[in-house]
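Yeah, one chain of the complex is gone here, protein chain that is, but the others are all in their spots.
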Amino acid sequence: MCLAFPARIVALSGESDAVIDLDGVHKTISLALVDDAAVGDYVIVHVGFALHKLDEEEALATLALFREIAAGAAETAGGSGGSA
Amino acid sequence: MKYIDEFRAADLARGLAAAIARDVLPARTYRLMEFCGGHTHAISRYGVADLLPACVRLIHGPGCPVCVLPIGRIDQAIRLALAHGVILCTYGDCLRVPASDKLSLQRARSQGADVRMVYSPLDAVRIAREQPGREVVFLAIGFETTTPPSAVAVLQAQAEGLENFSLLCNHVLTPAAMHAILAAPGGTAIDGFIGPAHVSTVIGSAPYHTFARDYGKPVAIAGFEPLDVMRAIQLLIQQINAGRAEVDNEFTRAVTPHGNRKAQALVAQVFALRASFSWRGLGEIRQSALTLRPEYAGFDAEIRFALPDVAVADHKACECAAILRGEKQPQQCRIFGTACTPDNPIGSCMVSSEGACAAHYSYGRWRAAGAEESLPYAQ
Partner (left out) sequence: MPNEYAASLNLLSDQVELNHGAGGRAMQQLISQVFARELGNEFLAQGDDGARLPAACGRLVMATDAHVVSPLFFPGGDIGSLAVHGTLNDVAMLGARPTYLAAAFILEEGFPLADLTRIAASMGRAARAAGVPVVTADTKVVERGKADGVFITTTGVGVLVDGVEISGSNARPGDAVLVSGPIGDHGMAIMSVRENLSFAAPIVSDSAALHGLIADLLAAVPQLHVLRDPTRGGVAATLNEIAQQSGVGIVLDEAAIPVRPAVVAACELLGLDPLNIANEGRVLVFCPAADAARALAALQAHPLGREAALIGEVIADPRHFVQMRTRFGGRRMIDWLAGDALPRIC
């Protein structure tokens, strides 16, 4: 369920709204569900609301992990796991 | 970093696919339920199943709020529009859901009902503000991802002093559904869960520990993109191989153990647990759905319009119930592809594009027909 997409905040507007940009498409959404969102932040957007900020460090770490796994697979070494 | 294309990279997909192929144990089958309909859609759209070994079986779960919405609840919405003359605001997903008397919200529109598609619950509040002489009802559906926006909408309507806005609340809860699946006969056959992406940004990873601890089922929360799903599948396979049952979080860029506390607080302020709620396919489940708190009764369409809750049985031949629990596959339903098609859906699994039957009709029956040998790009 829950179609949502990551988008960048390009402007804040009103008391709790923001304008997000997704490849040139702009939409005004509500920031009522997140605190401290600033211009330049990426947020997950669902039904016109930002649900959560995206953590860039974690995203980079996840991608690095994927690359490591892919490289490891090429060398037939094992991949690593992660826990919550 | 845009958080989309990077997580769809084909070269990384091949790498993950190779790693998974190495990780699976010979002669072992892995039955993994992807709870979330959004994951069902992503798996179909990108053809993720093609990159998995045959011993990994993906079972579509009931995480599709349209699919589990009982016919009677849609009937209520239609009745509000036709008999009470309200402006009925709904997400696009509900428009074509088949209800009683061969009606759907879309068909009711052709009979004069004022049914309007909205993208956000705040659109419905705006309509109420702009049309003070009309009653406006918002058909609120969805799991925990979609509930906080409804809470904000109610609070906004209250702040504006609107007296013509109400919610027809059908919000449901993910952990309750997962319990119901595990408690059902087919539950023991599920080896692990791919946990929903966006529900988890709201509720956090903590609520899933009960499934690992009390049922011994591994959970891996997966992000929305196909690479996320594949990595979560790998984590589950590794857990299963090692005999572990834990909660892995693959979606660390957006899911924390405690989730979005602000959103949770707003939901707790506006909504309360129903004692019980009837889920299409899963039957009555205790404490699995929400209703408006008494202090917000003025915004509760069920109270405002004294709507009776009528249980409507599914079509006799419809197998949505078993399919939603993962016990049967779409092609095992007698009317799949014959009486029940996307053009003429009998059951809700066919109406929603992420329902198991619609997904199978659009993507799966091609694979089942053995299209592999006709494809020049077969790997």
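Letters A and B mark the chains in the order given here, with residues in each chain numbered from 1 onward.
Everything below uses one rule, namely that a contact is a pair of C-beta atoms (placed from the backbone, for glycine too) under 8 Å apart; a residue touches a chain by one contact, two chains touch by 3 or more.
Treat the numbers as computed from the prediction; the structure is a model and nothing was measured.
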*asked:* One chain isn't shown here. Among A:Ala18, A:Ala32, A:Val47 or A:Leu65, which residue touches it?
replied: A:Val47
_Going by the contact rule already stated, which one of B:Ala21, B:Ala49, B:Ala206 or B:Ile335 would touch the omitted chain in the full complex?_
B:Ala49
*May I ask you to list the residues on chain A that touch the chain which is not drawn?*
1-3, 5, 22-27, 45-47
_Contact set of chain B toward the excluded chain (per top definition)_ = 4, 8, 10, 13-14, 17, 37-38, 44-51, 64-66, 91-93, 95-96, 116-119, 123, 142, 146, 226, 341-343, 345, 352-354, 361-363, 365-367, 369, 371, 374-377
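Keep in mind that, in the parts below, only the chains that are shown with their structure count from here on.
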*Which positions of chain B touch chain A when the two form their complex?*
1-4, 6-7, 9, 11-12, 14-16, 18-19, 22-23, 36-38, 63-65, 91, 119-123, 142-143, 145-146, 148-149, 152, 196-199, 201-202, 205, 221, 223-224, 227-228, 231, 234-235, 238-239, 246-250, 252-254, 257, 260, 262-263, 266, 354
_Of chain A, residues touching chain B in the complex_ = 1-6, 8, 30, 32-35, 42, 44, 46-49, 51-56, 58-63, 65-67, 69-74, 76, 78-79, 81-84
